[in-house]
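Every protein chain except one is present and positioned as in the full complex.
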Amino acid sequence: MALDRFFRRRRPQQQPGADVPELWTQCPQCKESIYNRDLLSNAYVCPKCGHHLRLGAAQRVDVLLDEGSFTPLSGKVRPVDALNFHDTEAYTDRLRRAQAKTGRPDAILTGSGTLLNLPVTLAVMDFAFSGGSMGSVVGEEISRAAEFAAEHGTPLLIVTASGGARMQESALSLMQMAKTTVALETLAEAGLPYVSILSDPTTGGVTASFATIADVIVAEPGALIGFAGPRVIQQTIRQHLPEGFQRAEFLLDHGMVDAVVDRREQRPYLANLLGLLTKYEASA
Amino acid sequence: MALDRFFRRRRPQQQPGADVPELWTQCPQCKESIYNRDLLSNAYVCPKCGHHLRLGAAQRVDVLLDEGSFTPLSGKVRPVDALNFHDTEAYTDRLRRAQAKTGRPDAILTGSGTLLNLPVTLAVMDFAFSGGSMGSVVGEEISRAAEFAAEHGTPLLIVTASGGARMQESALSLMQMAKTTVALETLAEAGLPYVSILSDPTTGGVTASFATIADVIVAEPGALIGFAGPRVIQQTIRQHLPEGFQRAEFLLDHGMVDAVVDRREQRPYLANLLGLLTKYEASA
Amino acid sequence: MTGSPEALRELEARVRDLEATAERTGQNLDASISPLRQEVQRLREASGPLSRWERVQLARAPGRPTALDYVDRLCTGFTELHGDRRFGDDPALIGGPARWMGVPVMLLLQQKGRDTKTKIKRRFGSANPEGYRKAVRLMDLAEKFGLPVVALVDTQGAYPGLEAEERGQGWAIAESIRRMLSLRVPVVCAVIGEGGSGGALAVGVGNRVLIQENAWYSVISPEGAASIIWKDASKAPLAAEALKLTAPDLLDLGIVEEVIPEPTGGAHLNPEEAAAAVGEAVGRHLAELMAQSPQELKKGRAARFRALGAFTET
Partner (left out) sequence: MTGSPEALRELEARVRDLEATAERTGQNLDASISPLRQEVQRLREASGPLSRWERVQLARAPGRPTALDYVDRLCTGFTELHGDRRFGDDPALIGGPARWMGVPVMLLLQQKGRDTKTKIKRRFGSANPEGYRKAVRLMDLAEKFGLPVVALVDTQGAYPGLEAEERGQGWAIAESIRRMLSLRVPVVCAVIGEGGSGGALAVGVGNRVLIQENAWYSVISPEGAASIIWKDASKAPLAAEALKLTAPDLLDLGIVEEVIPEPTGGAHLNPEEAAAAVGEAVGRHLAELMAQSPQELKKGRAARFRALGAFTET
């Protein structure tokens, strides 16, 4: 029934164009070519193999929230190059490129909206922006979203997608792990629920801070989730990593996440859960 | 130095008798015969192999507290046969036998005293009484000791030695696990430290209640400590248990106890620790 | 067995059939039903009270409703939350938020499994330390969000495994007892089958503790006691008598507040009726407790357990 509703709601709104490559997307897992309109109407889950494709921040908002309900909060906070960081390229150049590519100031989109009519505050990381790395802007926007939720009495949802803390801001990035925790404590003191949704991939400093102190942790099927990256671990232990290591299902087995929830089921799942934790009845 | 002081203090106070068996004790581990006076002056630790012999409650008080400082609290609470329990023998007969053997109403001795001049409340289980099993009296006396400590502002020490909850009081015994926890919470709310000293053996309901919720858990070398008994586990898994399984050192390795402390070092160890946790300077 | 429980159960089923037909068709069938009811009553009286061991058998009867069978019938929106966030997820002790007959609660469920495969997976309801640590985490959530806790107890005891000991089975149980005692939300526990030892008490520290008519609750299983006393587990029926482990015994001893009636012959013969009784009793106690303040709830629960025990004082 939930799926049924989802399909009805998610009818593609764009017309098929004339340009053939635009019509198709190749599934990274089963390599099948999928009509974009079929992907769109299936929450960007491959209809053939169930693979959950990575989403941009705007796509994620569309998949989670009630249509047209989203009001952005972020966009005002912009990154600076406090360390005058330069490796093979200047940090400022990297930022410009990522901003041009995504149309965002940084790897985060925050806002408020409704989920099956339940008011929520939402923060979504954008992996397309510098691998979803967490620098000062991501930390600040996550913190503001948590404080906004506390102030407005709504639950908080954070969708993570991150390679970890941003190298180019060094210790400043590292400190965001503590900063976001401060803001989430403000939310906790207000007695409001915080649910994190870990999408592929979620690693490093994000895993070791706000992603994993949620009241309820939901993971997307197949998502890579861990602190150290698989390559670093392999270098340490000098042996092969087991099949499925650090995947969502592995983490469920090891007691680290509350549930692995198919993206197409997340709206009713979250609405029911938040309804129970806030004693607010979502209109289903 | 601590050991030195111990020896000075622990000079045996009884004259060697004429009866030869009284003069010697065989060490259960190395099988050597040890002069009782040597055992007595060595805190009942075998001078040959270091084995920690099991102690009666009065011996334990003598080993831990400053000489002559002990004032008993318990002795008024006596067991009853609420279930009219009868197996191969009536519970009332078992109780009478254990009372005659130990000179106590039940498997517990509580009191107050000083440890290197630091006032403490002490509860000591007596394994010689029905295997140190916990029935209503043990639960009540432990609870009263915790409440006495809370009221008088002293730390609490509990020395455990128990085969578990007492079968002959069935569900009433079981409830002592929760009852003692209530009283220890009263102590915790008063901000006073509680240290448990797990001696050989400590298993069953005692391990699953007051013994393991101490602020600091000390184990005696070689003590058997666990929830399920080794025989039950062997029946479940149908394979050999590893060497040292459920011994104090095993539990230290597995993160379950704070320290394994030689009985001859326990007085200075506890005085220092309690001094730090109460900011009270023990005169050392 | 005394009397003829099979005959009794068959007659009871016929009575229910006729009652249902009467309701469906609107016909008055009292003339037929009345004599049957009288016969049922006569048989009940003739069969006498069940022995303790017979009740233990009923508590273990194949098809007896498990915790999830009650949740399926009584709850909506149950969302199982997995894992202790430290080591693993225990399928023998599960839980999560749900609505209990409409009231949002946090469920803690000792789940035995419904068929051979799930029984093995769930270790017949015998939890590992991570199960009790998950319970503590769920209690933390319940406290944070003001959800009353409903615990359904059904276990022969904590799992006596080598790895369970390595990971601190005793420590985990003690911590669960402590956490449950400190909750400032209502806690209602119901023993719905077996209440074995500390493994049961770990989630049995309620403001109200209820027990089904044919469930048992004891410091040790009858087989365990028989092994210790007579070195012979087959003497379990004798041990069951000595342990006074049945629902009426526990009510006498002040260990439980209420015995929840079961359909004649046991909950497995009519799970719907059993569920209705469990739902009503738990719901009623919840409603009463929800009128209390957080402070009263914590203090009342502590006082309840502080008072348990039997001794004299000289």
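Which chain is which? They are A, B and C, in the order written, and residues in each are numbered from 1.
Please note the rule applied: a contact is a pair of C-beta atoms (placed from the backbone, for glycine too) under 8 Å apart; a residue touches a chain by one contact, two chains touch by 3 or more.
Not measured: the values here are computed from a predicted model.
Screening B:A149, B:L198, B:A211 or B:M256 against the full complex identifies B:M256 as the residue touching the chain left out. The hidden chain makes contact, of the residues A:C27, A:V45, A:A219 or A:M256, with A:M256. Among A:C46, A:A183, A:I197 or A:L274, only A:A183 touches the chain that is left out of the view.
Residues of chain B that touch the chain left out of view are 188, 191, 193, 212, 215-217, 252-259, 269, 272-273, 275-279.
Where chain A meets the missing chain, the touching residues are 76-80, 82-83, 85-88, 136-137, 139-140, 143, 165-167, 169-179, 181-183, 185, 204-205, 207-213, 226-228, 232-233, 235-237, 241-242, 245-246, 254-256. Residues 85-87, 129, 133, 167-168, 171 of chain C touch the missing chain (whole complex, contact as defined above).
Definition applied: only the chains that are shown with their structure count from here on.
Computed centre separation for the pair chain B/chain C is 34 angstrom, with centres defined by C-alpha atoms.
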